[in-house]
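Only one protein chain is missing from this complex, and each of the others stays in its spot.
And then subunit A:
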Amino acid sequence: MSNSVSVSVEVPLENLVQEITYDGMELLQQPLTMSESLAKLAQRIDFCGKDEEGGAGSSSAAAGSTNENGDVKEEDTVNGEGGPDSNFKTSQSWPWESVRNKIRSALTELSVLGDILTIAQKKQYMVLDPVQAEPSDTKPPAVLMYKKKALGAASQVLLGGCERLRASMNEAKSRPSLATLDFHIELLRLRQNWRLRKVGNAILGDLSYRTAGSRFPQGGIFEVTKAEDDTEEGMADALSTSSQSQPPPPKPCSALRVTVPNELQGIAYIHVHVQKDQDTLSFANIGLPAPAPLDAHWQQRLEAAQNVLFCKELFSVLAREAVALHSMPIPPLVVGNQITATLFPGILLIIGLCHSITGKTQSPPAVSSKLDHNHVLEHSLHQLLREVHRTNSHIPLPHPATAPIGISRKRRLGGPCAYDRQTLLNMTKKEGILEEIIKQSQHVILRLRAMYFLDTLAKEIKDPLLVAHWASINAVTHSCVRITLVSSGYDMCARTQLVIHIKEKSLKAILKDGKAINLSYEPQELKDLLLCQIAIHQIMALQSLSKCLGWTVLSSCSHLGVGNCESTGNAAGCMLTSPNGKRILAVRSSPQAFMSAASIQVFIGYPPNAKYTTQQNNNNPIPMEVDDTSAATLGFEGMDLAAGVRYKSVRLDKLEGKNFLNKMEMLMAVLADVS
């Protein structure tokens, strides 16, 4: 047939009809969603290539034709041809099951391989034997020659070194001085402790703290030479002068001689001194080593030189900061080798650098043995400078390649945590060494003063006992003391406590009721506070005692507004009434006159209609007996109180009793018994 008809194959765009309902509506088969079609394709992925019995048909089907209807038909044919596998395929409930199975079998195989390898490693049950590789054909004579050449070169080097050593040993033997024999050993020991390098013919060393992070411009380079020339001259001199019966010069104790730069010779130390007028309140000597004479062992001399360098650096840092310090009302003064800073009015902190070249130091200025060497100040100065060195050399992690380096961790968090301007500004402020040491000294002074004051007060006042417990673990600028006021014999019912925090320039007292009082560095304020607390304590103790004895508290006030105006603080007072209601006790405790006997005033109140028998001597009627019969059972109730309660004062010094509470107990016991 010559007529050729072009046949076009098109994909029908309609979906298959799935079902026709009773009213004629066609329900179309939904087109596969993306995930469903992906699942379908995944099913047909051939993982192991085993089911190729379907042959080219199945592989071409898996090649990825997207024609839906065509796919369905082809798969049917493959399924028809294939064996039980295809039946298995069609009855899958879950589209990804074949994928899962393939992966699972792969996992099984890998686990088996892993197990075999572990077992083979143990060599107990299974051993892997290498297959003998074919020997490579090398020319034995050539290999032998190469080896011979290499060994020859190595042996040359070793022989050369051996020759040199032998020559130097022979030389040493020829000259009878044990010093040269030890030179190398001494040099080895020196190298173990100090950094040495060879420049030309000379051996130089470095004793500065540069590798530890110091940026001090003055370097410490010392030179190491053999000491034998010295010895020869020394011995020659000895021989020539032996007739003069001088003692021979001491033999050098080591084979090498160390030359230290001139400015680092001798001894140096930093002297910290807190002074009030002329008395020394506290002191510390930093870096005071044992004196090192010129012919001492090199280790001591090098250490002394390093110490001198450290002290010089420390002093230069302090001096630079002292000049730049503007935050204090009186700036520190730098004169020569001394820095003077004012801690409190009248109290000075003096830091001095003492450097003596001769190596002989005069003993440090004699201080009274009462004061011990303040270790905290000494340690702090060392530590502060070491801290500066450390921050110079250690950059905090992380070290990013694209961001600024050397920023502290807190500052790095500033961005993500959205810190505001004020917080960021506060982070940039850094205190120098001098400020730190001034703060610490101020704290030391305040603490010593508070200790001294509490001790003297405890010695003077006996009535409530003052017990001070100092916290044993403190910070450099913060200490804490807990003060308990207790009346002897009544500690269970009457105890007043307060805590005092001592900082650098102020004190903070926290009372039992939670009030926080800020005190300045003046000792008078602490004294006033404690006296007020003592006054309050007496009244509080009396109240709790009255509870035990059955007396009722009519009124109580810690800060009385009646009576004489106190010059320091307020008076405290309370009024008690006896169990039968016939007597009133009024007590007023004032902090002002505390040292004297007039600090506590006690008054007994009598009901208005009580009759008195007066003593003839004075005009003041002192009730010797009180006739209560008229007001017998009534006491103060039902009385015409406008007639007034009469109060008579009590002379406490005439009462029996160890302390105030004891006397009051007696008094209350007596008064309660009035019938």
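A few remarks follow.
Here is the rule we use: a contact is a pair of C-beta atoms (placed from the backbone, for glycine too) under 8 Å apart; a residue touches a chain by one contact, two chains touch by 3 or more; residues count from 1.
FYI, contacts and distances are computed from a predicted model.
This complex has a chain not shown, and the name its UniProt record holds, of "Mediator of RNA polymerase II transcription subunit 20", "signal peptidase I", "Mitochondrial import inner membrane translocase subunit TIM17-2" or "Serine/threonine-protein phosphatase with EF-hands", is "Mediator of RNA polymerase II transcription subunit 20". Checked against the full complex, the candidates A:189, A:320, A:412 or A:648 give a single residue touching the omitted chain, namely A:412. Which of A:402, A:426, A:472 or A:555 touches the hidden chain is settled by the complete complex: it is A:402. The chain that is not drawn here is touched, among residues A:137, A:420, A:513 or A:653, by A:420.
As for the chain not pictured, it touches subunit A at residues 33, 402-403, 411-412, 414-421, 424.
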